[in-house]
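Shown here: the complex without one of its protein chains, the others still in place.
Our next item is subunit A:
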Amino acid sequence: MTEPRNPGMSIPQTAPTHVESTSTPVEMDPVEYTLRKRLPRKLPKRRNDVYVNMKTDFRAQLARCQKLLESGGHREICVHGLGLAINRAINIALQLQASSQGMLQLAANTSTVELVDDLEPEDPDEAGEPMTRTRNNSAIHIKLPAASVQISSV
(Lines give C-alpha, C1' and ligand atoms only; values in the text may rest on other atoms or scores of the structure.)
Protein backbone atom coordinates (compact mmCIF):
# COMPACT_ATOMS: atom_id res chain seq x y z
CA MET A 1 0.00 0.00 0.00
CA THR A 2 1.27 3.36 -0.93
CA GLU A 3 -0.54 5.32 1.71
CA PRO A 4 1.87 7.16 3.96
CA ARG A 5 1.97 6.08 7.52
CA ASN A 6 -0.41 7.84 9.81
CA PRO A 7 1.64 9.35 12.59
CA GLY A 8 -1.22 9.01 15.06
CA MET A 9 0.04 10.18 18.43
CA SER A 10 3.16 11.82 17.31
CA ILE A 11 5.92 9.82 18.83
CA PRO A 12 9.38 10.95 17.98
CA GLN A 13 10.54 8.21 15.72
CA THR A 14 13.79 8.02 13.97
CA ALA A 15 14.82 5.00 12.00
CA PRO A 16 12.99 2.01 13.46
CA THR A 17 16.09 -0.09 13.71
CA HIS A 18 17.90 2.52 15.68
CA VAL A 19 19.63 0.97 18.62
CA GLU A 20 19.51 2.71 21.91
CA SER A 21 21.83 1.43 24.52
CA THR A 22 20.78 1.98 28.08
CA SER A 23 23.68 0.18 29.64
CA THR A 24 27.09 1.70 29.80
CA PRO A 25 28.24 2.67 26.33
CA VAL A 26 30.68 -0.11 25.59
CA GLU A 27 31.80 -0.55 22.03
CA MET A 28 30.59 -3.97 21.07
CA ASP A 29 32.79 -6.10 18.99
CA PRO A 30 30.54 -8.46 16.99
CA VAL A 31 32.98 -11.29 17.40
CA GLU A 32 33.07 -10.98 21.14
CA TYR A 33 29.34 -11.01 21.75
CA THR A 34 26.44 -13.06 20.56
CA LEU A 35 23.18 -11.21 20.17
CA ARG A 36 20.04 -12.96 21.34
CA LYS A 37 16.73 -11.21 20.97
CA ARG A 38 14.11 -11.78 23.58
CA LEU A 39 10.44 -11.90 22.81
CA PRO A 40 8.57 -8.60 22.86
CA ARG A 41 6.39 -8.03 25.87
CA LYS A 42 2.94 -9.26 25.23
CA LEU A 43 -0.39 -8.58 26.78
CA PRO A 44 -2.82 -11.44 27.05
CA LYS A 45 -4.52 -12.00 23.78
CA ARG A 46 -8.21 -11.57 23.41
CA ARG A 47 -10.19 -13.39 20.76
CA ASN A 48 -10.47 -10.29 18.59
CA ASP A 49 -6.79 -9.44 18.56
CA VAL A 50 -4.83 -10.23 15.44
CA TYR A 51 -1.08 -10.02 15.64
CA VAL A 52 0.30 -9.75 12.13
CA ASN A 53 3.61 -11.37 11.36
CA MET A 54 5.79 -11.77 8.32
CA LYS A 55 5.93 -15.55 8.32
CA THR A 56 2.32 -16.48 7.78
CA ASP A 57 0.87 -16.13 4.33
CA PHE A 58 -0.73 -12.74 3.72
CA ARG A 59 -3.94 -14.17 2.33
CA ALA A 60 -4.35 -16.44 5.31
CA GLN A 61 -4.08 -13.51 7.69
CA LEU A 62 -6.52 -11.49 5.63
CA ALA A 63 -9.00 -14.34 5.56
CA ARG A 64 -8.69 -14.70 9.31
CA CYS A 65 -9.58 -11.05 9.87
CA GLN A 66 -12.46 -11.30 7.41
CA LYS A 67 -13.81 -14.28 9.26
CA LEU A 68 -13.57 -12.49 12.59
CA LEU A 69 -15.41 -9.48 11.18
CA GLU A 70 -18.17 -11.54 9.66
CA SER A 71 -18.69 -13.80 12.62
CA GLY A 72 -20.29 -10.91 14.50
CA GLY A 73 -19.13 -12.14 17.83
CA HIS A 74 -17.04 -9.08 18.54
CA ARG A 75 -17.72 -5.37 18.57
CA GLU A 76 -14.43 -4.64 16.89
CA ILE A 77 -11.23 -6.30 15.93
CA CYS A 78 -7.71 -5.04 16.51
CA VAL A 79 -4.90 -5.60 14.07
CA HIS A 80 -1.43 -5.20 15.57
CA GLY A 81 1.80 -4.94 13.68
CA LEU A 82 5.33 -4.50 14.98
CA GLY A 83 8.36 -3.32 13.05
CA LEU A 84 8.49 -4.83 9.63
CA ALA A 85 4.94 -6.07 9.96
CA ILE A 86 3.49 -2.55 10.23
CA ASN A 87 3.24 -2.37 6.50
CA ARG A 88 1.42 -5.61 6.32
CA ALA A 89 -0.97 -4.67 9.11
CA ILE A 90 -1.93 -1.50 7.25
CA ASN A 91 -2.27 -3.49 4.10
CA ILE A 92 -4.66 -5.91 5.72
CA ALA A 93 -6.75 -3.14 7.23
CA LEU A 94 -7.07 -1.33 3.92
CA GLN A 95 -7.92 -4.49 2.06
CA LEU A 96 -10.68 -5.14 4.55
CA GLN A 97 -11.93 -1.62 4.10
CA ALA A 98 -11.93 -1.92 0.34
CA SER A 99 -13.83 -5.18 0.40
CA SER A 100 -16.53 -3.66 2.60
CA GLN A 101 -17.28 -0.94 0.03
CA GLY A 102 -16.06 1.80 2.26
CA MET A 103 -18.39 1.00 5.12
CA LEU A 104 -15.54 0.28 7.49
CA GLN A 105 -13.95 3.05 9.48
CA LEU A 106 -10.38 2.59 10.57
CA ALA A 107 -8.85 3.96 13.71
CA ALA A 108 -5.10 3.64 13.77
CA ASN A 109 -2.82 4.19 16.72
CA THR A 110 0.89 3.93 16.80
CA SER A 111 3.08 3.18 19.72
CA THR A 112 6.63 2.38 20.64
CA VAL A 113 7.56 -0.99 21.96
CA GLU A 114 10.64 -1.56 24.00
CA LEU A 115 12.56 -4.65 23.00
CA VAL A 116 15.26 -6.38 24.98
CA ASP A 117 18.38 -7.98 23.57
CA ASP A 118 20.81 -10.17 25.42
CA LEU A 119 24.46 -9.90 24.56
CA GLU A 120 26.31 -13.01 25.53
CA PRO A 121 30.06 -12.75 25.61
CA GLU A 122 31.84 -15.29 23.45
CA ASP A 123 34.55 -15.85 25.96
CA PRO A 124 32.53 -15.69 29.14
CA ASP A 125 35.26 -16.57 31.59
CA GLU A 126 37.22 -13.38 31.20
CA ALA A 127 34.74 -10.99 29.70
CA GLY A 128 32.49 -11.04 32.68
CA GLU A 129 28.92 -9.90 32.72
CA PRO A 130 26.58 -10.58 29.87
CA MET A 131 24.82 -7.39 28.94
CA THR A 132 21.31 -6.53 28.07
CA ARG A 133 20.31 -3.57 26.02
CA THR A 134 16.98 -2.15 25.06
CA ARG A 135 15.94 -0.73 21.78
CA ASN A 136 12.70 0.74 20.59
CA ASN A 137 10.58 -0.34 17.72
CA SER A 138 7.39 1.12 16.33
CA ALA A 139 4.09 -0.66 16.38
CA ILE A 140 0.66 0.01 14.97
CA HIS A 141 -2.72 -0.95 16.35
CA ILE A 142 -5.67 -0.60 13.98
CA LYS A 143 -9.20 -0.91 15.27
CA LEU A 144 -11.89 -2.09 12.90
CA PRO A 145 -15.51 -1.98 14.05
CA ALA A 146 -17.39 -5.15 13.19
CA ALA A 147 -20.18 -5.12 10.60
CA SER A 148 -23.19 -5.34 12.92
CA VAL A 149 -22.15 -2.37 15.03
CA GLN A 150 -21.42 -0.38 11.98
CA ILE A 151 -24.90 -0.84 10.50
CA SER A 152 -26.58 0.31 13.69
CA SER A 153 -24.43 3.41 13.76
CA VAL A 154 -25.24 4.34 10.14
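Operating definition for what follows: contacts are C-beta pairs under 8 Å (C-beta built on N, C-alpha and C of every residue); 3 or more make two chains touch, one makes a residue touch a chain; residues count from 1.
Following the convention adopted for this analysis, contacts and distances are computed from a predicted model.
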In UniProt, the chain not displayed here, chosen among "POP1 homolog, ribonuclease P/MRP subunit", "DNA primase", "GOLD domain-containing protein" or "GATOR2 complex protein WDR24", goes by "POP1 homolog, ribonuclease P/MRP subunit"
Interface with the unshown chain - residue positions in subunit A | 22, 30-31, 36-39, 41-44, 55, 114, 116, 118, 120, 122-125, 127-130, 132, 134
